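Quick one: structure below, then a few questions.
Every protein chain of the complex appears in place save one, which is left out.
Chain IDs A, B and C follow the sequence of writing; residue 1 opens each chain.
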């Protein structure tokens, strides 16, 4: 099996409400993509399924494009970012 | 001679400084144009000559285009408006 | 609901917070403002202050015309246009335009259009005073321009 790390995953706004938590630790692959991360996270939290197509992923406070190849490290923070509505 | 009226003429900013007064009464033609008014006013106040080409005329607080045919009445207020610089 | 068109030419210090509050309204999601201030230089010369003079009654009329034009062109709620006269020291405010709208693009565009219109159409003049003691100068918003003023 490919290597995995224990990443901190943050949820905000609607994703926080659907997940029922603000933050969790999840085993995630070291080599992955935002799309894959969303699939994996929503497998762990099925209530998040309605957000899978509209949410973005940020890693260490940077937006990552859906198909970007990511290499994650221990201590990385992954955030599930629902569509924004500030301003 | 064409009819004339005694109009109140107002000066502002540079025109006031050059004329040395804020307001005068001048005999002006009833039928005239802003261009003609500026010539006539600068004949009465030669120090205004440097402004003849750049000043505008307002009649009763409305800008009038240079060649507009004007019909003036007793009590009308003519203003010599130097190039503006508000804002 | 009819909106406010507030215009003033005044020797008082201008109050941005008051004008912004004035144009706010329950159905406004956006307020945009423009604030003109006295700069400390003009083309390399140090400016110590500006002095403004107005044809006050005509200036306020022209401002009302600008408000009407803004309402023709943009979907705005309330409008305030305030211009100060007399001495305006460096960093102080000479003009404020504030506009509210339901959505941002309208107030943003209206304020931009509005300050351009003020600089073109409102009979107010500024005289610049310099640190080097040279003769103070009456400025022109449109130096070297083909005059379009009278087309209005």
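Note that in this section a residue touches a chain if its C-beta (ideal position, glycine included) is under 8 Å from a C-beta of that chain, and two chains touch if they have at least 3 such contacts.
What you see is a predicted model, and the numbers here were worked out from it, not measured in a lab.
Colleague: Checking the contacts here: which visible chains does the omitted one touch?
Modeller: The undisplayed chain, in the complete complex, is in contact with A, C.
Colleague: Touching the hidden chain in the complete assembly: which of C:11, C:40 or C:134 does that?
Modeller: C:40
Colleague: Could you pull out which residues of chain A are in touch with the chain that's been left out?
Modeller: 10, 12-14, 16-17, 34, 54, 56, 58, 61-66, 68, 79, 81-87
Colleague: To test your reading of the contact rule: which positions on chain C touch the chain that is missing from view?
Modeller: These residues touch the chain not displayed: 16-17, 20, 24-41, 90-91, 102, 104, 107-108, 111-112, 115.
The rule is short, and it goes like this: only the chains that are shown with their structure count from here on.
Colleague: Per the centroid of Cα atoms for each chain, what is the distance between chain B and chain C, given in Å?
Modeller: Here the centre of chain C sits 26 Å away from the centre of chain B.
Colleague: Could you please state the distance in Å, as a whole number, between where the Cα atoms of chain A are centred and where those of chain B are centred?
Modeller: Measuring from centre to centre gives 73 Å for this pair.
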